[in-house]
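Shown here is a partial selection of chains from the complex, left in place.
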Amino acid sequence: MSDIKPVRRRASESVEHRTNDERTQSQYQPYKDAAWGFINHWYPALFSEELPEGAVEGIQICGVPIVLRRVDGKIYALKDQCVHRGVRMSAKPMCFNKKTISCWYHGFTFNLDDGKLSTIVANPNDRLIGNTGVTTYPVEEVAGMVFVFVRQDDFPDEDIPPLSHDLPFRFPENSEKFPHPLWPSAPSILDNDAIALGIHRTGQSNWRIACENGFDNAHILVHKDNTIVHALDWVLPLGILPVHEEPIAIVEDEDGPKGLMQWLFTDRWQPVLENEQLGLKIDNLKGRFYRTSVVLPGCLMVENWPEEHVVQYEWYVPITDDMYEYWEVMVRICKSDEDRSKFKYRFDRVYTPLCLHGFNDCDLYAREAMEEFYTDGTGWDDEQLVATDVSPISWRKVASRWNRGIAKPGRGVTNSTKTSSIRMRRLAEGKAPGYFVEKINDVNKF
Amino acid sequence: MSDIKPVRRRASESVEHRTNDERTQSQYQPYKDAAWGFINHWYPALFSEELPEGAVEGIQICGVPIVLRRVDGKIYALKDQCVHRGVRMSAKPMCFNKKTISCWYHGFTFNLDDGKLSTIVANPNDRLIGNTGVTTYPVEEVAGMVFVFVRQDDFPDEDIPPLSHDLPFRFPENSEKFPHPLWPSAPSILDNDAIALGIHRTGQSNWRIACENGFDNAHILVHKDNTIVHALDWVLPLGILPVHEEPIAIVEDEDGPKGLMQWLFTDRWQPVLENEQLGLKIDNLKGRFYRTSVVLPGCLMVENWPEEHVVQYEWYVPITDDMYEYWEVMVRICKSDEDRSKFKYRFDRVYTPLCLHGFNDCDLYAREAMEEFYTDGTGWDDEQLVATDVSPISWRKVASRWNRGIAKPGRGVTNSTKTSSIRMRRLAEGKAPGYFVEKINDVNKF
């Protein structure tokens, strides 16, 4: 073997040049540990219309199985794992009254309001009754969306923060702090008359690499061929670069959401119009002004997108350590039925095909393309980040400081045993792992 | 954080109220260890008609690959893993005479009767010949079913128990011990003129949770919507409760099957007709009297079901730690061809659609619904059992005391490496893991 140093190499040698050097990495260790997500946070669970009166649905967030039921308009959420033999109650909903949900297998019946085991259908005097139960999850329903506070079993009711602490920064109340002369104040899902329209679907990658893609300022290349770009005759820059010592504002006010706001389209970020080496040059830049911010537990806001008076929210809700539910939501203030109809029409005809699909599909695939690199830990150690990655690095740090808990790896729940035979059978049937419980719906055909 | 104790909680706090407290659990530790089943027991392998004269089939029980061949009516069973390169001989049967089976790959030829390597097709003088071999498994064929004694490689021939030790209690010889004034004596598969009709299929869950479902007295809810219930105008109770200090008889006679007999439809169990809290009340109870018992290694008997003079047997045969072969068999004494025809007709037209499917399908899905909870061990530790669970708890204890061996986790056999590439390919082809060997049947098309 010769002693000439080869020109090829990987992370070890170039650590010194990485933006995410060892010292930096140590500042976001909790984030690296959060493969199953951050617990004790508010997450979107369903669109309101997915849970009509009387309906029961089962989902999973951060490895926690959750059943939701709507009674007289109000939604209840409980741990969806019977204390008896562990089946998911949502797989075959059975409710004898408006105050309880019963397990379809042996009739264990839980109060909707406090989760206590209140009776067993055929065993009404058992000593377990009143002495056990399932965790309940606070629910908030706003603007057509159902949010659930996903918590550890022993997280106290009185410590539950308001939903607004886990939703994006609001305007105009933050307009002075984060001025945006280029567009009208973004509406909030919490505003009066706010309407949220959107879709959600399962992405087969970890929620963190999904989230980091959401506010990534350096991946414009992925979108250069999108129809919306060309239909609207945009001329995009090659990218944008931070040129200010504080291109990103970290927000960690005691009484509000924790996250970061990016000063895009200000003098803190500069569009890149040329790469001389590659012979690339952009003339007549013409694009859309927007701004992105992200708050715990992983909620993106894109202001002024895809049009004025509309804001796009995204969530990357952890299901397991390798699946997330991807939420793409447009919010607009609609004060009349006509406003609502127009928004809905435009949503169906323009936003859904060109933005939620089209544009966002590129991001969905990009996140999945990272999965193999990150899933065994390689990526978290070996990635070589650069100056533009100030965004994910800032996010990792603020998320590490302010999350309310790191979800433990799921045990005994759907998709936790990766190779379970029941999971294999579903694959053979053409069903990829997903967000919803599979209902037992044809067992009574005889 | 407040110091008020939350109302939500799981197992840890309610252990004291569980029927399966720590002391109880320690009494069935061997059962908890038996994920791959109990070895050195008799198991059903095939229906007689599945192995016609000359046929060769490969199956797997307790992680042991087994090949069966019928010659001049007699069935032989050998370990289905060539000592040379480990392929399954059953994948491409090759037999040069009536006394041997040869491996299709290199011609290693084993005696059917003692498993010895008796020659190698193209290497008839190798020193390995006569000095190695594959384990043989005793076979019994009764009433249209083929049973195999699945044993460890070093289990001696002279210690093999009779098949009857691993089959249900018989009548009338046990009628005094277990009186049943409500119905005629149940026939046994070992009786003269007994006919066994049934089906078998793969369930994607562990054999233990499958078995426990079989004699579970508390899951009537699962069956309340079944067609057979409504077609026959049955009015089921909400459930039945043990009200006697010995609701279940443990049977552990030295010379016979080991298991338990439940005193259903006696004064030891009481139907539950009302759940006041839920406003449920049953009037005019009208059902079928039956009785369930279970013996090692996991054979259920339902007497007087689905009709008089018929008995239903079920087996939950471990394939791996997360798959079992579900056997549903009806037995009746048929002394004439006409009897046999009538039984077969009723089996095809009534029992198969309404009982084996229909009714039992509900159980199959219930067992699979428990799989995720139990597969990583969570369920065995966290389940909160109640008074009606005296049945599974009794079974776990008696099975822990009397099994003849705990099967070791499969190595080097079909489905033992959960993620093997060959398994993945089968999933992509739409084939879920199953009981039978996949035959190499199209390789000679050119």
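For reference, chains read A and B in written order, and residue numbers begin at 1 within each chain.
Note that contacts are C-beta pairs under 8 Å (C-beta built on N, C-alpha and C of every residue); 3 or more make two chains touch, one makes a residue touch a chain.
Remember, predicted model here, so these are calculated numbers, not experimental data.
Engineer: Please state: how many copies of the shared sequence does the complete assembly contain, given 2 in place?
Structural biologist: Altogether, the complex is made of 3 copies.
Everything below uses one rule, namely that only the chains that are shown with their structure count from here on.
Engineer: Only C-alpha atoms count here: how many degrees separate chain A from chain B in terms of the superposing rotation, rounded to the nearest 5?
Structural biologist: That pair's rotation angle lands at 120 degrees.
Engineer: What's the distance between the Cα centroids of chain A and chain B, rounded to whole Å?
Structural biologist: Here the centre of chain B sits 44 Å away from the centre of chain A.
Engineer: Which stretch or stretches of chain B touch chain A in the complex?
Structural biologist: 1-2, 4, 6-11, 13-14, 17-19, 204-205, 209, 216, 218-222, 225-228, 237-241, 272, 275-280, 320, 322-323, 353-354, 357-359, 361-362, 365-366, 368-379, 382-388, 418-419, 423, 426-427, 430-433
Engineer: Name, in rising order, each residue of chain A that touches chain B in their complex.
Structural biologist: Spelled out, the residues of chain A in touch with chain B are 79, 81, 83-88, 91, 94, 96-97, 100, 102, 104-107, 109, 114-116, 118-124, 126-128, 131-136, 153-159, 411-417, 419-422, 424-425, 427-430, 440, 443-446.
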